[in-house]
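Yeah, one chain of the complex is gone here, protein chain that is, but the others are all in their spots.
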Amino acid sequence: MDTTTETVTEIMRFVDLGGVLANAILGGIAARSARLDIVGFVILAVMSGLGGGIIRDTLLQQGPPVALTDPAYLVIAIAGAVIAFFVPFRGQWSNRTLVLVDALAVGFWAAAGAQKTLDAGLGWLPAIVMGIITAVGGGAVRDILLLRIPRIFGGNTLYATSALVSSVEMVVLSKLGMPTLGSAVALTSGAVLSLLARRFG
Amino acid sequence: MDTTTETVTEIMRFVDLGGVLANAILGGIAARSARLDIVGFVILAVMSGLGGGIIRDTLLQQGPPVALTDPAYLVIAIAGAVIAFFVPFRGQWSNRTLVLVDALAVGFWAAAGAQKTLDAGLGWLPAIVMGIITAVGGGAVRDILLLRIPRIFGGNTLYATSALVSSVEMVVLSKLGMPTLGSAVALTSGAVLSLLARRFG
Partner (left out) sequence: MDTTTETVTEIMRFVDLGGVLANAILGGIAARSARLDIVGFVILAVMSGLGGGIIRDTLLQQGPPVALTDPAYLVIAIAGAVIAFFVPFRGQWSNRTLVLVDALAVGFWAAAGAQKTLDAGLGWLPAIVMGIITAVGGGAVRDILLLRIPRIFGGNTLYATSALVSSVEMVVLSKLGMPTLGSAVALTSGAVLSLLARRFG
């Protein structure tokens, strides 16, 4: 592995785990608004942060979800629950940081889900669909567990578009033999579109 | 494969994919009544049309769901979403056609789910249960995603009976070495009972 690839891999890992943390905290904030106790915080944080990847891995059937086999994921998701339980997150700056990290993660997760589906030998259409599921699944599960119609189903089109665009870019660049570039492009465009979605969506 | 078997196989494929299209359109119509945007149409159409088979394949663990490996399914389900998005489906004739195709599909899906469960080496009782899940799962998921108690849980007994009867017929005739006859009988009786269910259920 040359230095560039290594750097890219490290950035990806950082974005991935950062996204888990941000989404876990968002799950914890949703738990507070529903007046749940610490148990509810942990369950919603874990499902928000890891739900998309768990659905993807359960469908691909390549073994237990990476959320269970890579210890970092559960630790970070539970940490997110504990942080959300003790920190009120009322300040504008903390919320902006969460939104930024979440936006970065949407593009990355879409790309990672699409790539993993291609690696499992499936076609480009399932790869795009699975990319979107990976990116938005955790938030959708969080909404359903709180008996809300998932925001992604309506009124948040740009957010879904961000996941779609990132998945498509990844599939195209991966098919052209440039998966690392695919991840980088998907991450960037996903982030830009997600931020637009938060502002105008 | 002799000509009869070939014809039966072709009819089955037609009923299967027709059922996916009809259920996807029904999912899109549900998305309209919940005032969702195109993203919601696609998600509900895919889950309505393919949800039962996805649950079946995830539980049987014989590899990724056929909804992902056979390209026709996703294409047709997404096409159903697009059709439902642009066509209002207010006329009585179009609704009757949807109901008829859906009724045909319930019997076929129950039989297919039961047979696949037997093929996986499981017993007759799981086969019947999985047949029912395959047939009614998509509609149940559609209801849950829209925060409705699934219609199948109550007030639609004849519809569930249709799936049950088709599954039982398939298991019996399959155990007697006549799976093709089983599919045909299950499809017919499922259709008759489903149509009665729509009229009187």
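Just so it is clear, A and B label the chains in written order, and each chain counts residues from 1 on its own.
Operating definition for what follows: a residue touches a chain if its C-beta (ideal position, glycine included) is under 8 Å from a C-beta of that chain, and two chains touch if they have at least 3 such contacts.
Predicted, not measured: the structure shown is a model, and the values here were computed from it.
Novice: Touch as defined at the start, partner being the missing chain; which of A:146, A:172 or A:192 qualifies?
Specialist: Of all options in A:146, A:172 or A:192, contact with the hidden chain holds for A:146.
Novice: Which candidate, B:88, B:154 or B:177, sits in contact with the chain we can't see?
Specialist: The missing chain is touched by B:154.
Novice: Touching the absent chain: which residues on chain A qualify?
Specialist: That gives, for chain A, the contact residues 31, 34-40, 43-44, 46, 54, 58, 61, 63-65, 68-69, 71, 74-75, 144-147.
Novice: Please give every residue of chain B in contact with the chain that is not shown.
Specialist: Within chain B, the residues that touch the unshown chain are 58-61, 117, 120, 122-123, 125-126, 129-130, 144, 147-150, 152-157, 160.
Everything that follows uses one rule, which is that only the chains that are shown with their structure count from here on.
Novice: Taking each chain's centre as its mean C-alpha position, how far apart are chain A and chain B in Å?
Specialist: It comes to 31 Å between the two C-alpha centres.
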